[in-house]
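The chains shown are only part of the set, and none of them has been moved.
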Amino acid sequence: MEAAEVKRSRSIAELVALVEALIFVADEPITTKLLAEVLDEEREAIAAAVEELASEYEFRRSGLQIREIAGGWQIATRTELHEDVRRFLKTRPSAKLSLASLETLAVIAYKQPVTVPEILEIRGVQSASAIKTLLDRRLIVAKGRKETVGRPMQYGTSKEFLVHFGLKDLSELPSIEDFEDLVQ
Amino acid sequence: MSDDLEQYSFDFHHESAQIVRGEADDELKVKIGDFAGPLDLLLFLIRQEKANIFDIPIARITEKYLEYIRLMKQLDIAVAADFLVMASTLIEIKSKMLLPPDPHSGDDEGIEDPRQELVDRLLEYEKFKTAAGMLYERSTVAQATFTRGQIESDQNNAEINATVFDIFSVFQKIVARHVEEIKMEIHREEISLTDMLRTLKRRILEHGELSLLTFFEEMHTRRELVTAFIAVLEIVRTESVKLLQNETFGDIVLKKSEPPAVAGG
């Protein structure tokens, strides 16, 4: 209760408004932790404010949504509006990843940190150009070397990967064993 | 009719590989030889032959596989080495299966099926192939949302969020650029010290002072830079010019000295 006195005491509405403003100006998803630090509030208070904000957006059928992505919060347009938004931005969906790149990415996502020979082992084919594409698109990053013969470089997925695939974190990926059932 | 055209099963990929039966003959025609790898092709063939993955008719599948490889070659599609490695693996398994079981090697667990390792690899591979499909679906959904446009405060931060890979690729680019410059240097005519001194004097007189950084940055080659440097030393020694530097890494300015400040050399 002492800390509460030192702090400027904000009403819940004020905190919600502040959280909204900061999520908006941040140029990438902003974490609850960072919001708490900047606003000198408890994480619980921030979490409650974000939740309040998100349901407000939901309730008023806004064209925008508050979403959790790559471990942080972000404002984005609602999925249903994508056609009109895309037409306005005159953008086409970003170049699709090739089958080879997607497969390589799947192996890296589930086996990380993983080396090039290990990827070859699973895919049965050289994956060099796919890895290059994934590095260029920042979907994967180098994750140190494996302490084995030749000390090969290991790869893992990046924050950009989470954003690209709309994931909060890696645990949101379905378990690889779940795909076994689909194999007849 | 529709049976003639067999759509490759991986439907999330628009330019999916397709094998189409020709109309007159029943020779396979490859429309797009775009399988992700030999395991991908094998899975396709197994499914096309409606075979059981746990009991692969190895002779038939090998034959189909080789047929496909030959077609790729005929159509001048570069056949990756990995496809050929798989071909030899298939042939090896096929010949092992033709051998009568070795009576001496049979222990309690029985003789291992020569196909077992391949089956394991196919099953393992197929999980990741399915996972790739899941990623594809997810990216389609994720790309239906958009984040905000540029706002004022972004411009103060137009920098690079660097990773180790950036460090590496930036370094490669510098090295490549450096090699280019050395090549150009060989072809460039060199400027003499006398010319350099004349240029330097004129530049200082123009504004009464000259940023050393600016002057050096105008030099195209290392040799020019060295000449420029010697010219600066020379002019400081022989003319009424001072070198001024305010902070350790700050720019150095060449300034025309006031007459009383001229130091006797």
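All chains are identified by letter, namely A and B, in their written order; residue positions are counted from 1 within each chain.
The rule is short, and it goes like this: a contact is a pair of C-beta atoms (placed from the backbone, for glycine too) under 8 Å apart; a residue touches a chain by one contact, two chains touch by 3 or more.
Everything numeric here is computed off the predicted structure, so don't read it as measured data.
Chain composition of the entire complex in this structure file, expressed with the shown labels, reads A x2, B x1.
Convention: only the chains that are shown with their structure count from here on.
Between the Cα centres of subunit A and subunit B there is a gap of 24 Å. On the side of subunit A, the complex with subunit B involves touching residues 24-25, 27, 65, 67, 74-79, 82, 85-86, 89, 93-94, 96-100, 102-103, 105-107, 109-110, 122-126, 135, 138, 141-142, 158, 163-167, 174, 176-177, 179-180, 182-184. Subunit B meets subunit A in the complex at residues 10, 13-14, 16, 34, 36-40, 53, 80-83, 86, 121, 123-136, 138-148, 151, 153-154, 157, 163-165.
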